[in-house]
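Sharing a structure here in structure tokens format.
With one protein chain removed, the remaining protein chains of the complex are shown where they sit.
Our next item is chain A:
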Amino acid sequence: MAPRNDGVDGGEEPERGHATLATLRIGTKAMVEKDGEKRKAEILSIQSRKGRPTFYVHYQEFNKRLDEWVSADRLDLSQEVEWPLPEKPEPKSKQKQAQSKAQQVSKTDSKANKAPKRARSTTVTREPSEAPGDVSAKASRRPSQQGGKENRDPTVTIATEDIGGTPLAGEDDSTIDLVDMQEAAIAAKAAPEHAPYSREEEIEKLRTGGSMTQNQTEISRVRNLERIQMGGYEIEPWYFSPYPAEFTDVDLVYICEMCLGYFGSATQFRRHRHKCQLFHPPGNEIYRDANVSFFEIDGRRQRTWCRNLCLLSKLFLDHKTLYYDVDPFLFYCMTVRSAHGHHLVGYFSKEKESAEGYNVACILTLPQHQRKGYGKLLIQFSYELSKIEGKLGSPEKPLSDLGLLGYRAYWQEVIVDILAEREADGAPTLSIEDLGQSLAMTTNDVLHTLQNLNMLRYNNKNHVVVLTDAVLEQRERLKEKEKIKGKRFLEGSLLRDWKPPVFAASARTWNW
């Protein structure tokens, strides 16, 4: 799902016109200079800093992690801007299509969705909330919803929150930031029109499935933390994360590298470090080799630590949801050791019981450790676990862009390795399923990888797997690199003693 109003709104032509700094409002799309070139960007928030307006912009077709605050001089107002679309009720047919394609929705819900959505005012004033008439419309709708099992239309709750008279953007300089961002986030969440899933469907999905990823509608669109300090690094967060709202005002948030606690003040953080007695993730070390260790942590037993971890990783994972608690997950944390203790490098979470056979829910290498091959180790570890469990695994979708590249690289490497070995052994036949079995990969993932690398071909009326020159060359290059930099690979045999944890029915329920 593209960010809201990304310019392809059902073929409807947006209103265009010239704007001044004063008339710019949230939702407007203007050309903004980015790395020497101009790109169309949507204004998501406006703030005044030192008396000068600054704009939080999302560049079209760029990942949200590149969203940033820009000063007014980077906006090119000599070109026309696109004004935000007035919100219109969805065409009935389209709505129905979307609904039938999506999960089953009760009839009352679909009726409710047909009711006019929060109309965005065409005035310059930013009004993310409903017009008064809208509220009454919703109020009248309520009884019809009571028959539904989950009364969870978020627009209703917004109406009750009554944030109608939001001041003009850029008018109230001192108060705008926090409230503004919260509202923006709420507004973003409350825009289910273009989502393939409605909000209630999404929550229902979260409630019944163990999913840790979430839909676009959930995402608060403006980053709330400026910078964080973790260990010896200062990191720019990529996305919104529900750290305490106070932190929005803070320049630097301190994260304890051991317990992952969060602190808004340097003094507090120093005091905390003075007391913190944790030197490694609070679980059992299930793997150790010369470079890294892995810890297995039960979300139910280490609730605080796992919550801290989720808050932290949410800063870098767009699709992660923190809507529900960490109980039904296991966290596998990779660390490197030093005299200071175990430094968290990355982790992946895994449902204790995945209905869809996922072996990874969320996976992240912390930004300060990225581009060093750790992601591959995490991925490999997840498959090593699946091998021991005797299951085929696949990561939960959606993947992020970086996640996709990481997985594709890993899949390519292991599959080409096996094929090349087979070929060298002189027994050059292998079925897709056997390939998947030996790597604990789903048949689909194997198939996709082969197709994507153009290795699955048709020859002499038969399908064949081709070790193309391209993949062999890439393999050689990788081997060269490993010779220089050292091979980063896990030793599966060191995991021998690991037993898949077994949970009693009571431990699997999501009760506190």
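The rule is simple: a contact is a pair of C-beta atoms (placed from the backbone, for glycine too) under 8 Å apart; a residue touches a chain by one contact, two chains touch by 3 or more; residues count from 1.
Following the convention adopted for this analysis, contacts and distances are computed from a predicted model.
Trainee: For the complex's missing chain, which UniProt name, "Small ribosomal subunit protein uS19m", "Peripheral myelin protein 22", "Serine/threonine-protein phosphatase" or "Enhancer of polycomb-like protein"?
Mentor: "Enhancer of polycomb-like protein"
Trainee: Pick from A:Asp76, A:Asp401, A:Glu476 or A:Glu491: which residue touches the chain that isn't shown?
Mentor: A:Asp401
Trainee: Based on the whole complex, identify which of A:Phe55, A:Trp83, A:Phe269 or A:Phe381 touches the chain you can't see.
Mentor: Missing-chain contact among the listed residues: A:Phe269.
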